[in-house]
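Working notes, beginning with the structure itself.
A single protein chain has been omitted from the complex, and every remaining protein chain is retained in its original position.
Chain IDs A and B follow the sequence of writing; residue 1 opens each chain.
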Amino acid sequence: MKVEYKVKRYNPESDVALESFDTYVVELDQAATVLDGLIKIREEVDNTLTLRCSCRSAICGSCAMRINGQAMLACNTKVSDFEENGNIKLLVEPPGNMPVIKDLVVDFVPFWSKVKSVDPWLKSSHPPKYMEEHIASNESMLHLSGVMGCIMCGACVSDCTVLEVDKSFLGPAALAKAYRFVSDPRDDSTKFRLKALEKPSGMWDCTRCMQCVEVCPKGVDPMGRIMKLRDFAIQDGYKNTYGAKHTAVFTDSVKNTGWLNEFQLPLRTFGIFNVFKLLGLLPILLDALVSRKVPPVFHHKLPSVSSIQRIFKKVDLQITKRE
Amino acid sequence: MKKFAFYPGCVSRGACPELFDSTLTVCERLGIELIHEPLEGASCTGAGVLQEKNQKLGDTLNARTFAMVEKTGLPLLTICSTCQGVMAQANYRLRSDKNYLDEINRDLADENLQYSGSVEPKHLLWVLFEDIGVDYVKSQFTRSLEGFKFAPFYGCYIVRPSDVLALDVNPDRKNSLEQIIEATGAELVDFPGKTACCGFPILLINETNSTKMVGNHTLSAKRKGADAMVTPCPLCHLNLDGYQPSASLLRREKINLPILHLPQLLGLAMGIEPTELKLNRHIVSTKKIISTLSVTP
Partner (left out) sequence: MLKHDVLIIGAGLAGMRAAVAAKDLGADVALVSKVHPVRSHSNAAQGGINAALGHRGDKWEDHAYDTIKGSDYIADQDAVEIMAKEAGSEVISMEHMGVIFNRDDQGKLGTRAFGGQRKARTFFVADFTGQALLHVLYEQIVKSDVLVYEEWFVLSLIVQDGECSGAVMIDMKSGKIEVCIAKTVILATGGLGRVFEPSTNALICTGDGMALAYRAGVPMMDMEMVQYHPTTLKNNGALMSESARGEGAYLRNIDGERFMAKEGNAPKMMELASRDVVSRSEQKEINEGRGVDGCVLLDCTHLGEKLINEKLPQIRDLAKDFANVDMAKEPVPVRPGMHYQMGGIKTDVNGLTTLPNLYAAGECACVSVHGGNRLGANSLLDTLVFGRRAGEHAAEVSKNRSNPKISSTDVLKKHEEDIEKLLSNNDKNGFVFGSIRKEMGTLMNQYLAVFRDETGMQTALEKLSELKLKYKNIIVPDKGRVFNTALIFTLELGFMLDCAETIAISALERKESRGAHARTDMPDRDDKNWLKHVLVYKENDDAYRVDYLPVVITQWKPEERKY
């Protein structure tokens, strides 16, 4: 079948257009992947087309790129997935949120410097004796294989909506890597790690948009890991961030009344003595007053709040503590 | 009339009363009977925030809501993308693990509730396609919105994760908002930010990033000629509307892009008066839209 590739090109050495698109039409079989076509173009049509790829089986993490607007691995994406009325048209672009070096090749230096910043190695101050391993149950270890399945392809970073507005954000890959150590029963520097991760640009800056969950080709669920980190931080007493307070106030509101008290949420998240932050809320409050959009100041309780409270009591006690 | 157990969510009863009111008006016209009583005691879904602290607690509260819906035998309708997504995620976990469901049902037993797994939470946007029929919806449109250019903005929770939301099984869910906009006669303004994050969840944590998101999306829609943005998510509305003035300051550029709730768009196309749809209750003025409406025949 015929497949049309429209590929974004960039050649830093060219004195003509800096960025452009080239279109190639190639003949591929039904089972072909997007990468098969790109390799065919590179070998048979245009030797200058530049991309990274190696294993062809979704383990080396080289070929993450944007295909029809979304980050994915070219090697485990079938061209036939994009068939529409008998036509297959692909728009192939480099991954986002990283500087482009040439064509589909981006600079991973910022990516790796963030991964390196979370101290990505096991810290165990009392390793077992020579020829003895750490004793740990399968249950306490194997849940980590989900996050250790990460191949560092950068798809999550490419499509992260926070990184789009703030390059300083640690990002889903580095935070998932951090989670891998925080939740490893052999690692004994959890407190130190959580303290570092609660800083600005860390775990609380994720906006929970689920882009990383959606685009991850290995089911790593980076956002789920970030949520777990937040849970661990709160459990370990790291509660003095706007993020942790926001969660606490929100939860309290649901617990006490059954639903969200929008009026109190900002006041109590910032703290009523946080004059600077509260002053910042004034313009929006004025705007809201003008258009009569202020949430009710007196927040009523839901009729069956006692039932909700009983559930809180029961389930909150069941919280599974980290080992 | 088709009956639904109505789950309005916290925001339509708080800072977005215009959503609540316009929903009632529009649903009545569409033959959707919203039954309020069964879910008056239903809790907040947790909005993904409570889940950060304790996912099981969130799942139990949502199972409680589903059990209350099951008792009525009615389908569940929501008008908030976030509620939709959080409930769908809870439901996905409850349905895919029988042991987990049993465990949660044990906690619900004291409340005289049991959830069997039969509920399918549905946003009004999906109900239009899957229960009412988009042709019927179109037949209720009496005022063409031709000449207007509207941009869609979904809200994360109604588009991701796609497997949990069964987007592949119900392909209309992937472009429902675009279809509705086009059905009103308005021109669709497509832009890449339509499925991105509005920034609301980090508003109180990192206001700058949140506001930057507002600025990016509203400006990119505006530069493509949009007269307004339409959203099925009241949380997106709160941020895109409420923080647009801040975004404007940050970007040193006028934006003034009205953010309409989905029912408000439907209502305008049905010829309902803008005041009845509470278009005057927005932070970014909708006056320009209203005045354009009054001069078009």
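Methods note: contacts are C-beta pairs under 8 Å (C-beta built on N, C-alpha and C of every residue); 3 or more make two chains touch, one makes a residue touch a chain.
Remember, it's a predicted structure, so these values are computed and weren't measured experimentally.
Every shown chain that the unseen chain touches in the whole complex is listed here: A.
When you scan A:53, A:91, A:267 or A:285 for touch with the missing chain, the hit is A:53.
Contact with the omitted chain, checked across A:62, A:190 or A:207, is made by A:62.
Only one of the listed residues, A:11, A:235 or A:274, touches the absent chain: A:11. Although one chain is not drawn, the whole complex shows that of A:1, A:91 or A:148 it is A:148 that touches it.
From the options A:69, A:127 or A:237, the residue with contact to the chain not on display is A:127.
Those residues of subunit A that touch the chain absent from the view are 11-14, 31, 36, 42-44, 47-48, 50-62, 76, 78, 101-102, 105, 108, 112, 116, 120-122, 124, 127-128, 130-138, 141-142, 144-145, 148-152, 184, 186.
Everything that follows uses one rule, which is that only the chains that are shown with their structure count from here on.
For the pair subunit A and subunit B, the distance between C-alpha centroids works out to 23 Å. Residues 69, 161-162, 164-166, 169, 200, 204-211, 213-214, 227, 230-231, 234, 241-243, 246-248, 250-251, 253-254, 258-260, 262-263, 265-266, 269-270, 280, 283-284, 287-288, 290-296, 302-305, 307-308, 310-312, 314-316, 318-319 of subunit A are the ones touching subunit B in the complex. Partner subunit A is touched in their complex by these residues of subunit B: 10-11, 13-18, 40-44, 46-57, 60-61, 64, 107-108, 110-111, 156-157, 160-162, 192, 196-197, 199, 201-202, 204-210, 212-213, 216, 242-243, 245-246, 280-283.
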